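Starting off with a structure, shown below.
Every protein chain except one is present and positioned as in the full complex.
By letter and in written order, the chains are A, B and C; residue numbering begins at 1 in each of them.
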Amino acid sequence: MRIGVLTSGGDCPGLNAVIRSVVHRAVADHGDEVIGFHDGWRGLLEGDHRPLDLDAVAHILATGGTILGSSRVRPEQLRDGVGRAREHVAELGLDAVIPIGGEGTLKAARLLSDAGLPIVGVPKTIDNDIAATDVTFGFDTAVGVATEALDRLKTTAESHQRVLIVEVMGRHTGWIALHAGMAAGAHAIVVPERPFDIDELTAVVGKRFEMGKRFAIVVVAEGAKPRRGSMDFETGGTDVYGHERFAGVARQLAVELERRLGKEARPVILGHVQRGGTPTAYDRVLATRFGRRAVEAAHQGEFGMMTALRGTGITLVPLAEAVARLKTVPDERYAESECVL
Amino acid sequence: MRIGVLTSGGDCPGLNAVIRSVVHRAVADHGDEVIGFHDGWRGLLEGDHRPLDLDAVAHILATGGTILGSSRVRPEQLRDGVGRAREHVAELGLDAVIPIGGEGTLKAARLLSDAGLPIVGVPKTIDNDIAATDVTFGFDTAVGVATEALDRLKTTAESHQRVLIVEVMGRHTGWIALHAGMAAGAHAIVVPERPFDIDELTAVVGKRFEMGKRFAIVVVAEGAKPRRGSMDFETGGTDVYGHERFAGVARQLAVELERRLGKEARPVILGHVQRGGTPTAYDRVLATRFGRRAVEAAHQGEFGMMTALRGTGITLVPLAEAVARLKTVPDERYAESECVL
Amino acid sequence: MRIGVLTSGGDCPGLNAVIRSVVHRAVADHGDEVIGFHDGWRGLLEGDHRPLDLDAVAHILATGGTILGSSRVRPEQLRDGVGRAREHVAELGLDAVIPIGGEGTLKAARLLSDAGLPIVGVPKTIDNDIAATDVTFGFDTAVGVATEALDRLKTTAESHQRVLIVEVMGRHTGWIALHAGMAAGAHAIVVPERPFDIDELTAVVGKRFEMGKRFAIVVVAEGAKPRRGSMDFETGGTDVYGHERFAGVARQLAVELERRLGKEARPVILGHVQRGGTPTAYDRVLATRFGRRAVEAAHQGEFGMMTALRGTGITLVPLAEAVARLKTVPDERYAESECVL
Partner (left out) sequence: MRIGVLTSGGDCPGLNAVIRSVVHRAVADHGDEVIGFHDGWRGLLEGDHRPLDLDAVAHILATGGTILGSSRVRPEQLRDGVGRAREHVAELGLDAVIPIGGEGTLKAARLLSDAGLPIVGVPKTIDNDIAATDVTFGFDTAVGVATEALDRLKTTAESHQRVLIVEVMGRHTGWIALHAGMAAGAHAIVVPERPFDIDELTAVVGKRFEMGKRFAIVVVAEGAKPRRGSMDFETGGTDVYGHERFAGVARQLAVELERRLGKEARPVILGHVQRGGTPTAYDRVLATRFGRRAVEAAHQGEFGMMTALRGTGITLVPLAEAVARLKTVPDERYAESECVL
């Protein structure tokens, strides 16, 4: 069999572990040939690729990033993207293509699959917001990095007697905020799924100071917004590509809480450290299992599918289902996090 | 409501997070009173305890160990253990007792529950071998510690051109060996569930050197044993308490592999670092969710149950089911780990 | 002997290790009594304190922050600050006062010492900018945190094909930027001691892309500024306390480099994570040695002095010398860091 693999979208710890696992299983178990496309869909559309043998993946299991590069190019946005993809797949004699990526990548994967290409997708997002799988790799690493930062920030907040508003990743969902906030014992957790009321948030943090505590930690997902009319809020608008710009919710919250509480409040934006670097053991194992399952699926002719974790097992779900809806933080999970002041 | 909590058995990262969560939910949400028994069942049998309020658990979320202490005392091993437990529960006016522990603890919990005491168990083991829950807290931390050690050992093995036999915890099951071995890219993984054949293992490691590689990493669970007749193997016998002593499988394997391969082979025994210290974010979240669910169960009168993770949700399972069988590494999971040389 | 100890100024990993060491040496070796003042000089000026015995410092060696609290109150800024300090020292029967703090704290210490109070200072700053000591504790931890973040950011910058401008602490000196930049292999390091020329910096980063590299990492100290006339630069002005506000050099650099290079450039501000949390082993050892030496100095009547590291030994230097000048990054150290593109 000849298998093509590519990584697309934002950086995510575990991408290299999937690539390695695909090559290991394909080459070592099945005697397949594997090629890697450069920079995601761009490599497939332009026929830019290289062979991947066991040596090529010998030292990448624990490394962040992706040896194949990535980009945000999407075939459906290009003139005749599907046709060019089909052409290169045929030219290269590929029996399967394994794209590794997030929601956008999987939508493109579905498009190509519907057009008859032999696709097995592997889901990837640090945000953990793909409904068809219990967990995505990268999420555990992101939560771990955020939690370690929060552990450090707590002693500093206490020493400086401050409110720290810590912004973590999560444009549409609050999974990282929820887990890191719970893991670090935050005093309030603000997620995009539940627009916040600034009066309530002020009351919560204020109550903590009334109780004699000397600091507070508020964890906020970057995509969080106030309830309509709750406070003046600068929205970020859209950038030249039409992507939503973020407005700096932590910065705005810090200003507002400082004004209302009369306590020093400071924003801390964790940023890209959450999506780079060596993956946790959890993410390496999950990524490795996904890679293996994708190769198996290809050999069993199960195309148009995506690998998924369900409970403790790896399974396949239709790509159509995979991208049907965003997995948001449900009320009962948010309720579990109820912070004690 | 009055709730008693205790921690029993070996150390496990996340114990304090459960205690904190029990106190948070009981005191802050329900206005309950909570007392903590000292040193596991001993504290319950002897009425040795202290009150636990919010201040008592204010700084323990990220700490290893248990603020309540632990011991291996088990009520069924003591004369009238059940009677004394019942007596103290009555005297203290407890409406619920939440024991946090492993297989032995949960068996004792079932015994007391069958005797009519209001018990909600919380499972705890770094070994992840309790069948009724997908995962136990402590496991992720243990795997993380072992993986970080393996990452470090790889460069040293390569520099010294050695075979390193790295012994990780796991007396009866190979979950830590499996996950850490996969996460670190070990070249062979040896688990108790599959007695090893020394000839096969020698062949695997030897093949790696034949391929021109300069080192090899073998991960072995402490409870691993050779297939009968496969090699001379010193068994550890039992200690004065009747517990199985371990024979030092890594040490014996190192001697045997060095003799057979003519390559330097060295044992590394990771030992207790795997069960101490600050828990990972994953374990803190899981422990916190378990603690909350146990308090809810108590308030709903769901006794004789144990908290469990199933998929992404926390649920309750009967204590009877919880201890019915050991969760061993199944063949398909072991197959997933097939190491590439 | 009766000894008072206080921590003043910004948070710094290792403060608790000094407090513990002072108590250990004083109480265990000399049978002294130790009291801790709350919130730095404020506690001394208001007589707000508590006794510190061995139990009080039993679990703090590895913790960030300070169990005594801190503040930025300075005796010389208060009416009769010196008189009130003298009064409380007399009332409490103190034979020595050990203030632990940065430049401002040590200046106040000198003032009180000149006024006849028995002072032994311990220098503290993550910035490492006190000339009289080779190194200050807290610096190694700050560099370690920044380096780990840079390690993570590298893979993300590469995957996204971006220029990342990473702002680290350092208002007046570039020690953290220099060491973290060297440790992580940054492609340019910008320090306050050497106002940058935006054309040169653009050329350096641009050359890297011309060489075919796909990303660049620029480390910049928060206090860095462009050479006069080199680029439009928003200065931060001063806040209500007269402290210099920082202008967000990374943010401005990112905008400018993106405009000039036509490559995506993003700022990352590491912020307070650099000054909180558990100290490195290096900082714990240095802090412990400083604490011990301060107690010895008190017992030998060597007042008006500050502990210092010189080579491998701990010594004492006059407070006057300690605050005479800022230790800036010298040319030869900056030259050592010459980045290879």
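Methods note: a residue touches a chain if its C-beta (ideal position, glycine included) is under 8 Å from a C-beta of that chain, and two chains touch if they have at least 3 such contacts.
All values derive from a computational prediction rather than experimental measurement.
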Chains still shown that are in contact with the chain withheld from the display: B, C
Of C:96, C:182 or C:319, the residue in touch with the unshown chain: C:182
Hidden partner chain, touching residue among B:3, B:153, B:176 or B:205: B:153
From B:1, B:269 or B:320, residue that would touch the chain that is not displayed: B:269
Hidden partner chain, residues of chain B it touches: 10-11, 15, 63-66, 69-71, 145, 148-149, 151-161, 164, 214, 266, 268-269, 271-273, 275-278
Footprint left on chain C by the chain that the document does not show: 24, 28-29, 54, 61-62, 134-135, 140, 143-144, 146-147, 151, 179-180, 182-185, 280-282, 284-285, 288-289, 292, 310-312, 336, 338, 340
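By definition in this document, only the chains that are shown with their structure count from here on.
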Steps in the shortest chain-to-chain touch route ending at chain C and beginning at chain B: 2
Same-site or different-site touching of chain A by its copy chain C, using the half cut: same
Distance between the centres, which are taken as Cα means, of chain B and chain A, whole angstrom: 30
Numbers and ranges of chain C residues touching at least 2 other chains: none
